[in-house]
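My structure is below; once you've seen it, I'll send some questions.
With one protein chain withheld, the remaining protein chains of the complex are depicted in position.
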Amino acid sequence: MGTYIIRRLIWAAVMLTIVSIITFAIFFLVPRLAGATPESLASRYVGRTATAEQVKDAAEQLGFNDPLIVQYGRFAKGIVLGADYNYGPSVEHCPAPCFGYSFLTRLPVWPDLLDRLPVTMSLAIGAAVIWLIAGVATGVLSALKPGSVFDRAAMGIALAGVSLPIFFTGIVSLVVFSYGHPFRITAPGGSFTPFSENPAQWAYNLILPWITLAFLYAAGYARLTRAGMLETMNEDYIRTARAKGLSERVVVVKHGLRGALTPIVTIFGLDFGLLLGGAVLTESTYSLPGIGKYAIDAITNQDLPKVMGVTLVAAFFVVLANLIVDLLYAVVDPRVRLG
Amino acid sequence: MSFLEVKDLRIHFPTDDGLVKSVDGLSFSLERGKTLGIVGESGSGKSVTSLGILGLHKGGRARISGEIWLDGEELVGASQEHVRTLRGKKMAMIFQDPLSAMHPFYTVGDQIIEAYRIHNDVSKKVARKHAIDMLGRVGIPQPDRRVDSYPHEFSGGMRQRAMIAMALCCDPELLIADEPTTALDVTVQAQILDLMRDLQRDFNAALIIITHDLGVVAELSDDILVMYGGKCVEYGACEDIFERPEHPYTWGLLGSMPRLDREPTERLMPIKGSPPSLINVPSGCAFHPRCAFEERTGGLSTTQVPELLETEGGHLVRCHLPRERRRAIWENEIKPNLEAS
Partner (left out) sequence: MHRRRLGVAATGAVLALAVAACGGGSGSSTSSSGGSAAGSESKSEFNAALTQVVNPSDKKGGILKLANPGDWDSLDPADTYYGYSWNFIRLYGRSLLMFKSAVGKEGNQLVPDLAEDLGTPSDDAKTWTYRIKKGIKFEDGTPVTSKDVKYAIERSFDKEVFPDGYTYFNDFLDWPKGYKGPYKTPDINTDSAIETPDDHTIVFHLKQPLSNFDYFAQLPATIPVPKDKDTGAKYKEHVISTGPYKFEKNEIGKGFTLVRNDQWDPATDPNRKALPDGYEVSTNVNADDVDNRILSGDLDVEVTGVGVQSAALGRVLSDPAVKANADNPVSTRLWYTSVNGNVPPLDNIECRRAVQYATDKVALQNAWGGEVAGGQIATSLLPPAIPGHEDFNLYPPGPDNKGDLEKAKQALAACGQPNGFETNIAYRAERPKEKAAAEALQQALGRVGIKLTLKPFPQADYFGTYAGNPGYAKKNKLGLAMNGWQSDWPDGFGFLQQIVDSRVIREAGGSSNISVRDPEVDKLIDQAVRETDTNARNALWTAIDKKVMEDAFILPNVWTKTLLVRSKNATNIFVNDAYGMYDYLGMGVK
């Protein structure tokens, strides 16, 4: 188990390195191949009004004339060790992980990401709780009476849930529950209140995005749970559990659901990891200042350092989620041996 | 009244294709300390019967009628909840394939503890001790260590022993074993059968063994009930069935029984054809399409359902052949063949 974890950690590090190389290549090698010069790259750092001389200075200072491998080394070093940036009157250290500083705001990317992480986490955690409860419960109830009215209705809604895009359900929810309402659930952007500051307000501001996002996922989980439960409830060990005299509730939850849990945990881990990299549509529909909104704003503004930072952070979460899912596997299914 | 009394039990399942009459008018009885073997091919209704006694069809789509009296208490009409409290406590079951019948995600100990604690208000610690005792009793070495193992970490025989421990942990008065040895290899089969016999003696429980293999019940059973197409075709004491079997199907079963005293090169004599459909049961005697003696009934067997009739002292047979002819066929045509081989 110990060596397994170490091996997986090394693998995760390798994955992240590869992602960083690819990201770097996309943003620096590809433009080069497409004919960009060190100056045209640097011009984005110094704004549109800079003179040719200033652009040249900047290109030199940013090291865009160096071989790409040296540039990548510097980029990687910044992430691992940090880097120094000139703020004008003072030079400040950008501590690791330093993804550079934004074209647009001239501020280092990492503190921005850290600042936005709680928003995305709040969104992801809240939505995950809702969709797990709603999705799994619906799936279980559907599976217990397949073909019943409840089952058909639930699966119909689930189909709608997976098919309807967030920007539709999100806007509908805003029109119905927010715009012009006296109680006005959710306010425009920046309305995120940290949990530590005011839990009630935190939940109040997030309830619509939670439900919207959860609706999308709950649908998938309901279907997944239903399929899994239909299978496990036919297993011999369910009959055994009943033969022991267990109540039906215990049979369904402790034995049936437990047996159907493995794929749910797997998918959940990956979904959740992806979400931590930013729920782009939900965050932009509700203007939540999370990682996803940050990413989409960065892309819209062609703010490369931000885009790179988000890409790497998102990749980090996905790799981390994969790692955790693999470890959880052994916990969820004791038949799986890690070695 | 006997400890277990089943009267005219019918278990039917409505399906899209028609009514499946899995069990159709079954009656038998069993005393404490005695063993009944129910024998038949798959689909003959023997497992459905056992699940029916445990009340596991309740709440499902099955239509159940008839009576099941357990220790003076009628179960068919009893509430689902009441039967549940009896399950595991008063009556318990050992299932066929312990690998699939035990939950793969819980330790063997947990599963026994769970079974024990439903019916006994004890702490986890006490239950665990009991589980270890039970595992020891069924012959699992180092039970205090193995109690924390998962089913997949056991060998097949050990798993079946654990399954038995789980079934016995609440001292059931009725124990039903559904093909308890089928999934095991031959030497382990013998050990398990020995174990069950010993335990039955210790617990003084009524035991029902369900199997397709007459060999398994030969050593254990007091009575044997042969099922075909949801009905009892022959029912009698162990000696009756082995010494004086009167139903052609029973003869077939005896002929297809693998025996240790036979040469391995010799071929079994399997019964021709396949088990009957339970939806479109053949007219008359359900066995007639496969019966080698069908024409000797003068056509009766294709048109009339034979009655289950007593041939002598508690030995019941469902066959249109006259008793004398049955005996003659057995003595002259079947028995010599079986012994010669």
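Here the chain labels run A and B in written order, and each chain numbers its own residues starting at 1.
We adopt the following convention: contacts are C-beta pairs under 8 Å (C-beta built on N, C-alpha and C of every residue); 3 or more make two chains touch, one makes a residue touch a chain.
This is a predicted model, so every value here is computed, not measured.
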Over the full complex, note down every shown chain the hidden chain is touching. A
Would you indicate which residue among A:F99, A:Y217, A:Y294 or A:F316 is in contact with the undisplayed chain? A:Y294
By the contact definition given up top, give the residues of subunit A that touch the hidden chain. 35, 40, 43-52, 54, 57-58, 61, 86-90, 103-107, 112, 115, 171, 174-175, 178-180, 184, 187-192, 284-287, 289, 293-294, 297, 299-303
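One rule holds in what follows: only the chains that are shown with their structure count from here on.
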Write out the stretch or stretches of subunit A touching subunit B in their complex. 235-237, 239-248, 255, 258-259, 332-335
Which residues of subunit B touch subunit A in the complex? 51, 54, 56, 59, 84-89, 92-93, 95-97, 100-106, 114-115, 118-119, 150, 152, 166
